[in-house]
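Since the structure comes first, as structure tokens, the remarks are kept for the end.
A single protein chain has been removed from this complex, and every other one stays in its place.
When the chains are written out, they are named A, B and C in that same order, and each has its own residue count from 1.
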Amino acid sequence: MAAQLLNGLTEGMMLFLIASGLTLIFGITRIVNFAHGSLYMLGAFLAYHLMPMLGGSTVASFASAVLLSAILVGLLGLVFEVLILRRIYGADDLLQLIITLALVLILRDVVKAIWGANDISVPMPASLSGALQIGGTFLPLFQIVAFAVGLVVITLMVSIMRFTRAGVLLRAATDDRGMVALLGINQAWIFSSVFAVGCFLAGLAGALAAPFGNVNYLLDTNIIVMAFVVVVIGGLGSLSGALIAALSVGMVKGLGVIYFPRLSTVLIFLIMAAVLVIRSLGRGAISK
Amino acid sequence: MSFEHVQSRWLFAAVSLGLAVAMLMLGPGIALLATEVAIMALFASSLGFLINYGGMVSFGHAAYFGLGAYGFALAAAKLGLPLWLAVVLGPLTAALGAVLFGALCVRLTHIYFAMLTLACSEIVFTVLFQAYDYTGGDNGLTNFMAPRFGLSPQIYAALTVAIVALCIAFLARIVRSPLGLAIQAVGEEPHRAAALGFSPRLVQLVACVIAGTLAGIAGTMYSVFQGNAFPDYAGVGITIDALVMVVIGGVKGFYGGVFGAIIYVLLKTFVSRAFTHWELVIGLILIAVVLIFPTGIAGLLQKLGLSRTARPSGEQHP
Amino acid sequence: MMKIRQLHAAYGRIEALHGVDLDVGEGEVVCLVGRNGVGKTSTMRAIVQELIQVTKGTVEFDGASVVGVPSHDIIKRGIGYVPEDRRAFASLTVAENLRVVRKGAGNGQWTVDGVYALFPHLAEGRKRLAGVLSGGEQQMLSIARSLLTNPRLLLLDEPNEGLAPKIIDEIIAAILKLKQERVSMLVSEQSLRTIRACGDRVVVIDRGASVFHGTAAEFLGNPEIARQYLMVSGH
Partner (left out) sequence: MKLKRGGLLLATLLAVGVTTGPVQAQDPIRIGYAADMSGACGSLVDGATKAFRLGVEELNAAGGLLGRKIEVIERDTKTKPDEGAKEVRDLIVNSKVELITGVCSSAVLLAETAVSAELKVPFYSAIGNSQTATIEKGQPYFWQTNPNVLMESIAVAEYVAANKAWKKIAPLAYDYEWGHTSVKAFSEHLKKLRPDIEILPMVPVKLGETNMTSYITAVLAQKPDLVYGAIFGGGLVNLVKQGKAFGFFQQTSLVTLTTVDFLQTMGGELPEAGLHGFARAPFTSLLDNPKVKSFVQSYKARHGKDPDDWAVLAYDGLMFYAEVVKAAKSTKADDVVKALPTVKYEGLRGSMTVRGLDGQMSAPSFVGAVIKDAAYPFSIMKGATRVDASKTLTPEDFIKSARAAAK
């Protein structure tokens, strides 16, 4: 059981990396970005494409491929926001939803056209392929690295949020974005940069996780569902909530495999539904 | 297509009847496609009703489509009930599902409502997918009946169009009724509606059950049409299709769903036959449509003066 | 400096204003008076293009129309807006709330130290979360925050609503101080205190339209008007 908990913790951190960008984007722009999983997938394919160019499967080339992929995905997000999404802020929310759905379709097909439909395996850098043995449990080095990257991302995000004016603006916009405009601040650039950063995080997660599993064009749907679950359980727009939710979901999954294996698929949706309903009860009580 | 005047009611009946009769003269291929369009039009309209009148955006509407399909198919295939009874049980199952899920979901608003509906439909999907001893799992339920009750494509198309027209006329009546006005009032401003003496949650629940039942009718008709049922019918893909239909049809008024279904089903069918990379083409078309006609087709018609009210108004000045 | 003529505005399909005329001159304090829900807040919102759409009429500031101008640009042109519900960023501290505004906005006259000096209360609690402040403190914070945009015209929507008399005194003192600094103000009110204290002119709104224009003295000298258009008779 300890092994599963430890496992769940590291898996949870990877879930957090996936969900962080989604919740950030929603918190500020109120856009439910269905394309988040697609951007994750694109990040993985870019890493696959860039690694050989950057020197093969060494840690250095992997690290630079991850960073570069994330930047490219972030730039794509920026372009997409400025060219398309920006035109329909203020219009019905559903339009934004359809636009991000359109991006899902486009990215899936573009990825298929460039890299083909077959599964792809990004080679694991040799020095990351081992495992630490704690007691009887193996902890893959790679998951430890991912955990560390997750910690770095959290630290960076928390520092930016706490100590910079950009962070203050973001938190203010999460509270009441209309009021931010009424203090003379153009929301457009906040939205663009938040969208770009959110996409960057999706690309980062995808590129980082690429060597740890299979990469194909179906990754988008597999990822977006889990990302939604984590973001919803954590409370839409809340980074700390997403972290707690991601770690909890990771651990519940680990334990679920032992205690209720056949329920594991439906379990996370039951939890998601339960969390939503319980939260609504809580809110009702407060408003009374 | 406002129903406040008697003429438009007659016009609607005449158009529906005309369409149904026209189905009998089509070739079988077109009749099959028309049937699909009509079923999706009903499904999208039921979602459009929920969104545009009830103010509730659902990401899980396919749950009722799936329940409608499986309620019928399980009754026919596993319980061996006569088809006429099974056909009634389909929408009934969806209605029961809507009571259950609706009661949970209306506690929430906005995106949280949407997410809870998504969770509910994923639960339905997963149960259908995994409980294979009863549902056939991913292999679904097949070969338990002749598709379309063995009716010819044309006759079934005419039947479908007639049923869909009745359902939409029913929706239109609901919208005009005091209940419909209450649904709109709650959809627009729950607090004010509460002040007017409605219980917002009850009104929303009723709206969910109406929409869910109509979605269930669509699901049952689809199951009969195909002669099968698969977990996909409750999958998020069908919800997304319906959302797209509602939006491109026009996010005002439920009949946008009808336009949306016609356009989107035809678009998806023919683009995917013409292009290998059909997803790319459809994605680009969707973006273009949203940017060029942000009010959808219904909004466009209204701009051109072809339609009087984009959204029947429940109340005027406060 | 601001001139509003025949302003019509609507929330979606629901028209809330049908014919508001309003002028605010340089350095002047104009009080917008009327009962609850007659359109005072809507008028303020229509000026800064918040939540409501102007459907007809003109709003000119410094001779240029601001209709259709994005909110943040209106603020940059020199209109400050303190909404009725204050809208302090609840999860930010007082200091962070003030940090939201770009440093040296407008003519850069008001600084963080300046607003702390105006509201010493805020300076003491600068590390507290805005969400836990009292209503009066939130009101001060909201005014202070808006001042940092260095407005030449400040819109104050019911600044005294729901506040204890002692706090109201502080707010009114601040308004007077701003008046000395030659900040023009449009203040909406249901009571007569502000008018008595510092109002230059009064505009009465009823059912979405302006129905009375006059000096503060004219208004105060005619209790009939107050009785007709205000819930409370003057006290």
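Note that in this section contacts are C-beta pairs under 8 Å (C-beta built on N, C-alpha and C of every residue); 3 or more make two chains touch, one makes a residue touch a chain.
Treat the numbers as computed from the prediction; the structure is a model and nothing was measured.
Shown chains touched by the missing chain in the whole complex: A, B. Taking the complete complex into account, A:G8 is the one of A:G8, A:G43, A:G184 or A:G198 that touches the chain left out.
Across B:M145, B:A211 or B:L286, the single residue that touches the chain missing here is B:M145. Residues of chain B in touch with the missing chain: 27-29, 32-33, 36, 129-130, 132, 136-140, 142-143, 145-154, 222, 226-228, 230, 232-233, 237, 269, 272-273, 276, 278-279.
Against the chain not shown here, chain A presents residues 3-4, 7-8, 10-11, 14, 108, 112, 116-121, 123-124, 129-131, 137-138, 140-143, 209, 211-214, 216-219, 221-223, 225, 253-254, 256-258, 261-262, 264-265.
We adopt the following convention: only the chains that are shown with their structure count from here on.
Touching chain B and chain C at once are the following chains: A.
Across the assembly, the mean Cα position most removed from that of chain C is the one of B. For the pairs A-B and A-C, the larger set of C-beta contacts lies at A-B.
One finds 32 Å separating the Cα centroids of chain A and chain B. Centroids built from CA atoms put chain C at 42 Å from chain A.
Looking at chain A, no residue sits in touch with two or more other chains. Looking at the complex, you find that chain C touches chain A at residues 48, 50-51, 70-73, 75-76, 81, 83, 87, 89-92, 96-97, 99-102, 105, 145-146, 148-149.
Residues 165, 168-169, 171-172, 174-176, 178-187 of chain A touch chain C in their complex. The touching residues of chain A, counted against chain B in their complex, run 26, 30, 32, 84, 87-88, 91-95, 97-99, 101-106, 108-110, 112-113, 225, 228, 232, 236, 262, 265-266, 269-270, 272-273, 276-277, 279-281, 284.
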